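For reference, the structure I am asking about is given below.
On to subunit A.
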Amino acid sequence: MNMSITDILFYLLSALAVFSAIMVLVSKNPVHSVLWLIVVFFAISGHYVLLNAQFLAIVNLIVYAGAIMVLFLFVIMLMNLNAETEPQKNIWMKLAGAISGGCFLLMLVSLTRQATELYGKKAMMIDGNIGLIKNLGKVLFSDFVIPFEITSVLFLSAMVGAVVIGKKD
Partner candidate 1 sequence: MNTLVFLVPIFPLLGFLINGLGRKSLSKTAISLIGSGSILASFLVSIVLFFDVKANGGSVTQLFEFIKTEGFHIPFAFQVDQLSSLFLLIITGIGFLIHLYSSAYMHEEEPQHFGRYFAYLNLFVFSMLLLVMGANYVIMFIGWEGVGLCSYLLIGFWFKNNDYNYAARKAFVMNRIGDLGFLLAVFWILAKLGTASYAEVFAGAGKLTAFDITAITSLLFIGAMGKSAQIPLYTWLPDAMAGPTPVSALIHAATMVTAGIYMIARSNILYTMAPATQSLIAIVGLATAIFAATIALKQNDIKKVLAYSTVSQLGYMFLGLGVGAYTGAVFHVMTHAFFKALLFLGAGSVIHAMHHEQDIRKMGGLKKYMPVTQLTFLLACLAIAGIPPFSGFFSKDEILTAAFEKNPLYYYIGVAGALMTAFYMFRLYTLTFLGKFRGTAEAAHHLHESPWQMTVPLIVLAVLSVVGGWIGIPEVFAENAHSLEHFLSPIFAESAKLAEHHSLSHSQEYLMMGGTTAAIILVILFTINKHKNYIPPVSETSGLSKLLENKWYIDELYDTVIAKPVQAFAGLLKNVVEKTGIDGLVNGVGKLVGYGSRQLRLLQSGQVGNYILIMVMAMVVFFLIWFNDGYLVHIFKKII
Partner candidate 2 sequence: MIPVSLILIPLITGIIAFFLKEAKLVRSFVLLSSLITLLFALAAAFFSSAPGPALDVEWLPSLGSRFSLMMDGMGKMLCLLTAVSFPAIFIAIQKNEYKNSSSFYGLMLLSQAGLMGVFLAADALLFYFFWELALIPVYFLCSIWGGEKRIAVTFKFFVYTFLGSLLMLAGLLYLYFHTADHSFSLNSFYHISLSGKQEAFIFWLFFIAFAIKMPIFPFHTWQPDAYEQSPTATTMVMSGIMVKMGIFAVIRWLIPVFPHASIQFAHLIILLAITGMIYASLIAFRQDDIKRLVAYSSIAHIGLICAAIFTQSTMGLQGAMIQMFNHGINVIGLWILVDTIEQKMGTRKLSELGGLAQKAPVMAILFVVMALANIALPLTNAFVGEFLMFNGLFSYHVLFTAFAGISIILAAVYTLQMVQKVLYGNTSAFTEKAVDITANVKWVLIVFVIIILVLGVYPQPMLDLTIDTVKSITTKS
């Protein structure tokens, strides 16, 4: 077997991501779940780096692992949730959920295997400069300027919403 360093890193990060994702599910303590999820995000950022999507790698870390997850953590701590208070579904429901999810995965995987046009297609690793912030910025502010502006509406509404919901009457 002839594996380059990239390959090895890919598999390592993948294994980490999947493992941590599973740990998110199985951890009884919500705080642990959050921490495992942060690990997943780190692994995914690692993948972004491998794919030479540096901008996204950084944003992912800052926005997701940093801001969003901290928010989660705050909320959980605010509510004082821990392993003891954590409600558990009964085993059959869990099994049903796992089997359905598994079937869903199976379906999509089998479809991917049948997608012959993707045979031999490779994702460009390390190389390729589209993921660089310079290129992304150029395209974002030329072709994608309207969606960019539209997201401001989204933010506005989210802001108004959060205020309406959170404000004490």
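How were these picked? Simply put, all candidates are chains of the complex that A comes from, given by their letters.
Here is the rule we go by: contacts are C-beta pairs under 8 Å (C-beta built on N, C-alpha and C of every residue); 3 or more make two chains touch, one makes a residue touch a chain; residues count from 1.
What you see is a predicted model, and the numbers here were worked out from it, not measured in a lab.
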item: Touching candidate - 1 or 2 - for subunit A as found in this complex; value: 1
item: Interface residues, subunit A side, partner candidate 1 - complex; value: 89, 93, 96-97, 100-101, 103-104, 107-108, 111
